[in-house]
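With one protein chain withheld, the remaining protein chains of the complex are depicted in position.
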Amino acid sequence: MAVLTYIQAITQAMKEEMQQNEKVFVLGEDVGVKGGVFKATEGLIEEFGEERVIDTPLAESAIAGVGIGAAMYGMRPVAEMQFADFIMPAVNQIISEAAKIRYRSNNDWHCPIVIRAPYGGGVHGGLYHSQSVEAVFANQPGLKIVMPSSPSDAKGLLKAAIRDEDPVLFFEHKRGYRLLKEDVSEADDILPIGQAAVKKEGSDVTIITYGLCVHFAQQAAEKLESEGVTTEILDLRTVYPLDQEAIIAAASKTGKVLLVTEDNKEGSIISEVSAIINEHCLFDLDAPVRRLAAPEVPAMPFAPNLEKEFMMNPEKIERELRDLASF
Amino acid sequence: MAVLTYIQAITQAMKEEMQQNEKVFVLGEDVGVKGGVFKATEGLIEEFGEERVIDTPLAESAIAGVGIGAAMYGMRPVAEMQFADFIMPAVNQIISEAAKIRYRSNNDWHCPIVIRAPYGGGVHGGLYHSQSVEAVFANQPGLKIVMPSSPSDAKGLLKAAIRDEDPVLFFEHKRGYRLLKEDVSEADDILPIGQAAVKKEGSDVTIITYGLCVHFAQQAAEKLESEGVTTEILDLRTVYPLDQEAIIAAASKTGKVLLVTEDNKEGSIISEVSAIINEHCLFDLDAPVRRLAAPEVPAMPFAPNLEKEFMMNPEKIERELRDLASF
Amino acid sequence: MDNEQNKLVENHELLLEMYREMLRARRIDERMWILNRSGQIPFVVSCQGQEVSQVAAAFALDKDQDYALPYYRDLGVVLHFGMTTKELMLQAYGKADDPNSGGRQMPNHFGQKKNRIVTGSSPVTTQVPHAAGFALASKMEKKQAVSFVTMGEGSTNQGDFHEGLNYAAVQKLPVIFMVENNKYAISVPLNKQIACAKISDRALGYGMEGITVDGDDPFAVYKAVDEARKRALHHEGPTLIETVSNRLTGHSSDDNHLMYRTEEELDEAKEKDGIIQFKEYLKEQQILTDEKETEMEAEIKQEINEATEYAENASYADVTTLAHYVYSQEEAK
Partner (left out) sequence: MDNEQNKLVENHELLLEMYREMLRARRIDERMWILNRSGQIPFVVSCQGQEVSQVAAAFALDKDQDYALPYYRDLGVVLHFGMTTKELMLQAYGKADDPNSGGRQMPNHFGQKKNRIVTGSSPVTTQVPHAAGFALASKMEKKQAVSFVTMGEGSTNQGDFHEGLNYAAVQKLPVIFMVENNKYAISVPLNKQIACAKISDRALGYGMEGITVDGDDPFAVYKAVDEARKRALHHEGPTLIETVSNRLTGHSSDDNHLMYRTEEELDEAKEKDGIIQFKEYLKEQQILTDEKETEMEAEIKQEINEATEYAENASYADVTTLAHYVYSQEEAK
């Protein structure tokens, strides 16, 4: 065991997979000598050479598209989008191609690519370096979307994503990169994609969330603990397709559910979670399912006060939680 | 009044707006001499010339991007994507640009563009000429998404979209193009974007849906009428941002709600509708909100039997409706 | 005429094989139109007018090593890579045994792994970066293989064309980009698509070789592809080849091209039909006799008849398979 930050866990996962399987390679903008703008690929070019750690031209559709081609061939590309916001030029390759290759070819071809991208705000990134983009892709059968909330999860899930036989979008919270630290096993641990995890047991209220918000939820839940309110926290981990069973279990357990996302509310991941609960747990609910999300604006502004107002934080969650608990 | 098909109503709307405002122009692939692959722009080049009816190179990001530039300048571009499936290369221009121009410039610039595209299946189009793509965009504040269900609505809403000060995605059901016919007013009628419409009053069950599915819902509801079950049908018309008030009213009215979409279920428009109902009408519900949607596969296959199995139809709705009514 | 081309000219058997492949593509396509017009199949998108380019190019490749990433008109390419007439008919009917997609995709959306034909979609040009990806992978694995990707000239205006060619050029990947310029993107004529003189003028901006050849001339196409392949395998990078010919049909069975094209233009195009020119050459050179021709036509006709009947009687995929293969092992569920 060693204490790793979230980003170190990610680097570690890529490194181990590259050591074990020579078909794994990474490509993206500045991933080589610079080691990525956040240093996620630091040290990789030194260890694996520029053949397997490829600095690409500034062209996201090519990064995805070349990766998709290589994946169909039989390689295991790990493509980096420098910021999740810049995945948009690659949407056609991801939705029209990666997601549909297995289905359209009736299982003749498949496309085991991983596309990593840092998402989320709170880093003075303004509109285009702060977005949560998962909802754009969370309606596309054929894709999987993973958003880990801790270093251990990040490592285990990224390794699983690289070994997965299908395309996986892997979104990493950029503010979590250095904020989140914990002991991470050095073993070759793989976490199953598609399974949510109970991060905290409780019996009064349930929070269902993912990514950095899990961290905020934990902080909020602790505050209420002293007042005798215990919170069940379900971390979705894979936000598409969702782990329905785990959602149903977590919602039914307390009957009071708070859904949290850093994304704006309408059309977000937590809308689907709410719909699932509505379909399956109506008679177990003691209060309407609540959604706590960002305001309906295009993205987070740059000015620090506006950014703070937009961002999710433990206080906002605590407030809702308290209110819901006393419903 | 004259009987118009859905597509004639669309042509008519463009024609009238072009006659009234010389800043309105259309651009897209094959919209000129050919009049569009579905003939939506038929006759326009003859009337307005090739300066205002522009056959573009085969490049959707340019069609959107050039339109966005012209819109910022002060024109009223109506861009056609030949099929909704081919809007994907333009996602960056639509989400990163059109949706965010007003907000990011603090109201200094704005972008009154309309992007039209035929969506939906049932025409032997296979995976890439049948998709419902609205969910990709239905999480982006700054955008509006309109999906009319009848010729009159199509005309009134398209005229409204062209006059709107903000970007509007306008999705037309291609199977509806010639299937749907009705008397359409020749007056300069504008329908408000953002408002759902009750298409049928009823008191036992509520169907909330949009696009061609409204037509199927009406057929299903009629079947049940003879058995004494009356159905309220709410046509969303604008699927983003949603008309919450109308949804809440329609759901509360009967307490039994069936949501219908041709799209696959997870992450669809009706997931958001369900979440809204869940938040606001929990104690008015007599049964869990049901979602009727396509199976979770990437898109509709070509083979006629598979296509039929995938497609929404009155029978599927009738079955669910009957079941829900007797809950 | 250089050596390689000379070899081709002298290899009468090969020339006859090439001719046969072109003819087979043409006759299959013609049959599909008949089936469409008589209501048997809902859709056709044709190779007619481009078979010479397709077949000559494919013959210059190594179909046991190279990867083909064809576009929807490339009947000639996939035939050479090993797709059978029966399989082509199965896909036209959308039947379960269609090896491309089991009837899931529209006709002419090719893909067949065992024959190294990479699965394609409808949105044009997405295959171009894929071709760079295949080349990158085969270069990493030190294989003696190139990837061969085709598209229409209209598709060269998509962003993915630019990004794919640039990527391949920067990393000197073994790819051959072949643009089949038939002068139309559905109804949009060349002068509304591009302002450059030739599509191959784009090669300079990627720092790669570019060449325009007469797509109706099998010798010129063969030579261009053959040289490009050598260049690719010698680590000299990718090549952009433009083959100029004519689309002899509407864009697809849904398109009436006389709405935007004159009869005269079409008649002219038909006169330049590469298959007819090639046949005349073969006859002049006494490589093809009338007898041989009749025999060939008969064989092909029978093959198509059998394939059509087989496909017509074949079953659609069972509806219970609708949700299979979204993800790995989905069918096991």
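Read from first to last, the chains carry the letters A, B and C; within each, the first residue is number 1.
Keep this in mind: a contact is a pair of C-beta atoms (placed from the backbone, for glycine too) under 8 Å apart; a residue touches a chain by one contact, two chains touch by 3 or more.
Keep in mind it's a predicted model, so treat the numbers as computed, not measured.
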_Shown chains touched by the chain that is not drawn here_ = A, B, C
*From the list B:65, B:118 or B:301, which touches the chain that is not on show?*
B:65
*Touching residues on chain B - with respect to the absent chain*: 25, 51-52, 54, 56-57, 59, 61-62, 64-75, 77, 89, 92-93, 96-97, 100-110, 141-142, 144, 164-166
_Could you pull out which residues of chain A are in touch with the chain that's been left out?_
29-30, 32-34, 37, 55-62, 85-86, 88-89, 124-129, 295-298, 301-306, 309-310
*Tell me, which residues in chain C touch the chain that this view leaves out?*
157-163, 166, 169-170, 172, 191-197, 201-208, 237
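In the analysis below, only the chains that are shown with their structure count from here on.
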*Whole-Å separation of chain centres (CA-atom averages), chain B against chain C*: 36
*Which whole number of Å gives the spacing of the CA centres of chain A and chain C?*
41
*Among the residues of chain C, pick out those that touch two or more other chains and give their numbers.*
101, 104-105, 109, 121, 123, 159-160, 326
_Per-residue overlap in chain A, given as positions that touch at least 2 other chains_ = 61, 89, 92, 96, 100, 103-104, 141-142
